[in-house]
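Shown here: the complex without one of its protein chains, the others still in place.
Our next item is subunit A:
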């Protein structure tokens, strides 16, 4: 390979390349981005797989995530402990699942997890209200929010339990024309 780098062993880079949608160069660039979030915390040398986690508060300052109303939920979904502290593996995993070449099925699964605020594997009315409030920055009145959520559940709920299971969600998203183009983060 071209330039000598000591961040990862070749074997590690190969593994990353196969397990994610990124090339070697992109993985190294991602490591650079990860490191600049917390330079005192993240070592330059990852050959021995150090167990370092960057906290949520630092990750959501990234320009790719800063303006996203769901940034907290995205980071929490991909974190192992559920509180948003990402190791480098989780970091790469997150951007890989959200990148342009990631397939629709994968994105649907993660979108469902992101919108499921209380993590009960259903998007209930409360989850939807929180989604809506994040989306409109709280500018709709509570009655309007209730109306919109009721109509939304009515449209998407197929099994009649007044909350969205994964298959309801998947069915709804499969008909949406701009899900794939909207639901990706470019890094």
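Throughout what follows, a contact is a pair of C-beta atoms (placed from the backbone, for glycine too) under 8 Å apart; a residue touches a chain by one contact, two chains touch by 3 or more; residues count from 1.
Keep this in mind: contacts and distances are computed from a predicted model.
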Chain excluded from display, named as in UniProt, from "Transmembrane channel-like protein", "Exosome component 7", "Histidine-containing phosphotransfer protein" or "Sorcin": "Transmembrane channel-like protein"
Omitted-chain contact residue, chosen from A:10, A:36 or A:80: A:80
Positions on subunit A contacted by the hidden chain, ascending: 15-16, 18-21, 23, 63-64, 66-70, 80, 89-90, 92-93, 96, 98, 101-106, 109, 111-113, 115, 119, 121-122, 128, 131-132, 135-137, 139-140, 144, 147-148, 151-152, 155-156, 158-161, 165-186
